[in-house]
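Here the complex is missing a single protein chain, while all its other protein chains stay put.
Coming up: chain A.
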Amino acid sequence: MKRAGFSHRWLPILFLVPQLAIIFVFFYWPALHAIRSSFFLQDPFGFGENFVGLKNYTAMFKSAAYMRSAWFTVIFTVLVTVLSLSIALLLAVKADKVIRGAKTYRTLLMWAYAVAPPVAGVIGLVLFDQSWGPIKDFVALFGWDFRLGVNYFDTAFAMIFVSVWKQLPVNFIFFMSGLQSIPKSVREAALIDNRSASGRFWDVTFPLLAPTGFFLLITNITYALFDTFGIIDTIVKGKPGNNPMTLVYKVYVDGFRGNDLGGSSAQSVVLMILVLALTVFQFRLVERRIHYT
């Protein structure tokens, strides 16, 4: 609060009411409701519910389908994060270095930020189409018989490919702004000290980009967990079947389609705990964040 702030009895309350009302109705109420439902077993026809304690949770962790989905989510998240971060870093370093056409490259590499995930999914469907998909044709040259939506591994590959593609612009933009905040004097000093470009990158640029990198790491994990929903839903065409699915997609499938409210709520609560842990981790990193400038 500002020292010279206003004192007024009801005006600040009036200003806070819209935000607080929306938050209570559409945030706290549903979040608490999810936690409560996770301890109950609902009647599928809407006739009441029974308290079952932790049964929804134990059933969940014992379920082979849930554990398979959990493992897929872990592998998916790691691959999407690592691939999109490293490709974006390479492109950002090069775009920061070149003089000619720098602005054009920047625009060309960041516009796809605005592409909605389901549209990225549609692009995936075309690229990997069974009869004439360009990437499917290309990998066929190496004897890879690509079957999207049929083969578990192939479908996972397409999901990861599209998810990485969609996340590249975000990472590129943040790495670019990180690179541009490195002071010119530091760059010049590095140029004198170190003749080799790769040496300069690893000794000077990379450590200076570490705060951006940590921040992006959390952002990318959150993206892979939650924002890829539209990509996955489009690629499996709304028919998950035996296809790979992330935990968020499973919450939706079990709860919304399968009407297993208790089980789905238990899954939601596990995801909440996961996000909370990530955010706490992120806040601690931000606190310790080192500024060189």
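Basically, contacts are C-beta pairs under 8 Å (C-beta built on N, C-alpha and C of every residue); 3 or more make two chains touch, one makes a residue touch a chain; residues count from 1.
The criterion applied here is as follows: contacts and distances are computed from a predicted model.
Participant: According to its UniProt entry, is the unseen chain "Protein-methionine-sulfoxide reductase catalytic subunit MsrP", "Serine/threonine-protein kinase RsbT", "sn-glycerol-3-phosphate transport system permease protein UgpE" or "Gluconate dehydrogenase"?
Facilitator: Going by UniProt, the chain not displayed is called "sn-glycerol-3-phosphate transport system permease protein UgpE".
Participant: With the missing chain put back, one of A:L41, A:A95, A:M159 or A:A224 would touch it. Which one?
Facilitator: Residue touching the absent chain, from the options given: A:A95.
Participant: Kindly state which of the options A:A31, A:L54, A:A140 or A:A210 is in contact with the chain not pictured.
Facilitator: Hidden-chain contact among the options goes to A:A31.
Participant: On chain A, where is the contact patch with the chain that was removed from view?
Facilitator: Here the touching residues of chain A are 1-8, 11-13, 15-16, 18-20, 22-23, 25-27, 29-31, 33-34, 37, 87, 90-91, 94-95, 97-98, 100-101, 105-119, 122-123, 125-127, 129, 131-134, 165, 168-170, 173-174, 177, 197, 215, 219, 222, 226, 229-230, 233-234, 237-238, 248, 251-252, 255-256, 261, 264-265, 268, 271-272, 275-276, 279, 286.
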